[in-house]
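Complex shown without one protein chain; remaining protein chains in place.
Labels run A, B, C and D following the written order; every chain starts at residue 1.
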Amino acid sequence: MWQWLYKLGSPRHFYEMTTGFVPWLTGVSLFLLIVGVVWGLGFAPPDYQMGDSYRILYIHVPTSMGGMGAFVLLAMMAAMHMIWNIKMADIVAKVCAPVGAGYTALGLITGSLWGKPTWGTYWIWEARLTSYLILLFLFLGVMALRAAYDSERSGSKAASVLAIVGVVNVPIIYYSVYWWNTLHQVPSELGRDGSANPPEIFIPALFTGFAVIGLFFLAVILRSRNEILYRERRAQWVQDLLEKELADV
Amino acid sequence: MLTVANLGCERDERVLFDQLSLTVGSGMLMQIQGANGSGKTTVLRILAGLNSEYTGTVSWQGKPCRQVQQEFQQALFYLGHAPAINRTLTPLQNLRWFCALHGFSDDVAIHTALQELGLAGYADIPCHQMSAGQQRRVSLARLSLTTAPLWIMDEPFTALDRQGVSELEARIDRHAKNGGAVILTTHHSLQTTHLLTVVNLDALRMEVA
Amino acid sequence: MLTVANLGCERDERVLFDQLSLTVGSGMLMQIQGANGSGKTTVLRILAGLNSEYTGTVSWQGKPCRQVQQEFQQALFYLGHAPAINRTLTPLQNLRWFCALHGFSDDVAIHTALQELGLAGYADIPCHQMSAGQQRRVSLARLSLTTAPLWIMDEPFTALDRQGVSELEARIDRHAKNGGAVILTTHHSLQTTHLLTVVNLDALRMEVA
Amino acid sequence: MSRSAIGLGGSLGATLQRELQLAFSSPGRIVNPLMFFVIAVSLFPLGGRMSPDQLGTIAPGVIWVTALLAVMLSMESLFRSDFDDGSLEQLLLSPQPLYFHLQVKVLAHWLVTGLPLVVISPLLGLLLQLPAAGYAPLLLGLLLGTPALSMIAAIGTALTVGLARSGLLLAVLVLPLSIPVLVFGAGLVDTALNGLPLSGVVAVLGALLVLAGTLAPLAIGAALRISVH
Partner (left out) sequence: MSRSAIGLGGSLGATLQRELQLAFSSPGRIVNPLMFFVIAVSLFPLGGRMSPDQLGTIAPGVIWVTALLAVMLSMESLFRSDFDDGSLEQLLLSPQPLYFHLQVKVLAHWLVTGLPLVVISPLLGLLLQLPAAGYAPLLLGLLLGTPALSMIAAIGTALTVGLARSGLLLAVLVLPLSIPVLVFGAGLVDTALNGLPLSGVVAVLGALLVLAGTLAPLAIGAALRISVH
């Protein structure tokens, strides 16, 4: 187990280990996505309260949760990079930020689109939505900081510090916004009673949910592989790889 | 070309110089000398027209510089303490803008100039990735681009290595030989074959006192 | 005192130096030489602990510098490209803070140091009202205040006039004679009576290539 | 010889190109004002407890004040690096007419910072529950107003570029000068929400823009000459 983790920490091993894994992950994610979408959009019955609009939930819930998970992953990688100076951790942190930001943005957009039929408006200043918006800002800040540095290395360290500070703040932000919201009168709380949903609605959600999360990891791995090749472009093994590819063409 | 009459300047109630008169003609090379704080930078900035807190007159081809400003600026190349190189841009982009400010474009000459200064492979690398001396060299590449006859340079040898220094000396020499004029400051002892006029601000102050 | 083994550093995929090993002991004066862009500043910043992007080890009294950081910093005086002089404050205020950062206060010594450098009347004048060379002198006044045995200096002669240069040379010489150690870079040819070790980065690169 | 004369147009084009190159070589120049705009606007609902109606009422003011701050802060860097590295001296000593070069510089800066603000403003209207009738006048007002604000802010930047700590001083100089643009700009939205005719306010905003665009470069030039001193 430790051996395996240690190996993952080396860009070259990461690259080689994921080479075989990528097609599988792609296949499984796409399969889950297609089944979930076809089932969810084509066969699941309309909800008795919300009609068809609920179907956006198939994308909304997993992207929303993916965005939050991505920030935790980002911060963990940042900490590993700061403490042990693990290159691979920085690579994952770097590629994780835009993917996570994208998921967060998708969560916000799908949520807003759902909000229109549900609350009659695209946006309300409600605790979860607000803290989620701030999460997007934190992602953007980390990305902006990294981009602002000319030197790759300084940029990555600076972004790491910010990601760690940011993750310490996430729970604080969540509680502050929640508290701020309690004196508010809100049009509608985000219902979370999934148990009330019939299985015909619920099971496709499981499919799309795992598919969206699988796609998250796929994006992170693919981008990491690109980044590895770029950063190690002068290393012998990358040169060899390149020659082999060229020979194949 | 440039005539200075009775130039005086004081800063914070201390007279830096007074009654400084000099004439710089075609083919002349003038070094302004003086200890730290004697006012060399101040003189050069006054001559270039960047500082207007002085008494006396500075004239270009017989007319006060302020009256023939455009004409004077066309004839002037000024190199200050700062290299005038944007650190985000590449040497090529920096030098292109310099050319444009003087109304022409000439990429071939830019590449040649960079090559002469030992920066052949650096044309497209952002300047912040260069050492102090390399940035200075980019700045000096302008000497090969400008057609101005009058050069005013404040400590142009800063940050250059020995080879850089002797190359620049040769460049300055050549300019004077070709009928240009150069006014510069440096704490380094100039090795030029050409006529060198030295103006010593310390001596001047002694005299006055 | 300071031992460097197999130091290597690359920037933007260009190896600046590799396998650089050197030892600086008490009484030694070492000059790092090289053309513009050869990596002198980079070496000094690595030795001072300001740059950690390198391979190899830097050790102080036999232990890696990072492990004995406080002890090492107590023994180090670093003078970078920038003078570390706040332009709004006066020389006195600037130097007082320097002393405080090293755990002592000594106004008498500050005044003496300024006087030695020809800045007798300037102790209470804001530094922005001084010329380039005068500011540099304020910065150099710290040499008389520090008790650190190891001095690392990046182009300390910049902006000084001739008298300033020879005084500084004498100061450095004296420090080495008294058992200190000095590592410096300069494009100027040093006139010291003391043992001078020259490390040439260009030659080093040639060898490797 | 490979040298070719390029005239005033070519020279101004080169300045425009340089500014755009600078902007695109550090994407933060373009993205940061936008992010500031969005983040700062969303602070207001967090700071107070307001019903959607109340939010809608203060929306034009909040959006305009924040846009003003964003434009102003983004202008802070307009002459900063040129001043620090000596390029500004070169510009002042160039035989080319300074007036037009300054106009082009501010224009280039507006293209990469001000214009994106205008484009994204409807999103902020949405966040602040701006009533539907407010969007068109918000866009129009910002389109006319932000270039004028850029010109005004550039005067402040030019005056403060020689100073070490300029951020807040800049604000103190620029904000009072910008009040007319702010009042008419935010007023345009209010006028529309109240169903009144817009042409008068639009004309005033246009006039302010022309005024700022022609007079400000003179002030900027004078200020820069003082600053390099």
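The rule is simple: a residue touches a chain if its C-beta (ideal position, glycine included) is under 8 Å from a C-beta of that chain, and two chains touch if they have at least 3 such contacts.
As the structure is a prediction and not an experimental result, all values here were calculated from the model.
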| item | value |
| --- | --- |
| Sole contact to the chain not displayed, among A:I56, A:A144, A:A219 or A:L241 | A:A144 |
| Residue of A:L41, A:V161 or A:L242 in touch with the missing chain, whole complex considered | A:V161 |
| Which of C:Q19, C:T55, C:Q74 or C:Q191 contacts the chain that the document leaves out | C:Q74 |
| Touching residues on chain D - with respect to the absent chain | 26, 28-29, 32-33, 35-36, 39-40, 43-50, 54, 57-58, 60-62, 64-65, 68-70, 73-74, 76-77, 80-81, 163-165, 167-169, 171-172, 175-176, 179, 182-183, 186, 190 |
| Residues of chain A (touch criterion as defined above) contacting the omitted chain | 82, 134, 137-138, 140-141, 144-145, 148-149, 151, 153-154, 157-158, 161-162, 164-166, 168-169, 172-173, 175-177, 179-180, 183 |
| Footprint left on chain C by the chain that the document does not show | 48-53, 70, 73-74, 76, 78, 80-89, 93, 96-109, 126 |
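Just so we're on the same page, only the chains that are shown with their structure count from here on.
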| item | value |
| --- | --- |
| Where chain B and chain C are represented by their mean Cα positions, the distance between them in whole Å | 30 |
| Between chain A and chain D, centroid-to-centroid distance (C-alpha), Å | 35 |
| Junction residues of chain A - those touching two or more other chains | none |
| Per-residue overlap in chain B, given as positions that touch at least 2 other chains | 81, 126, 129 |
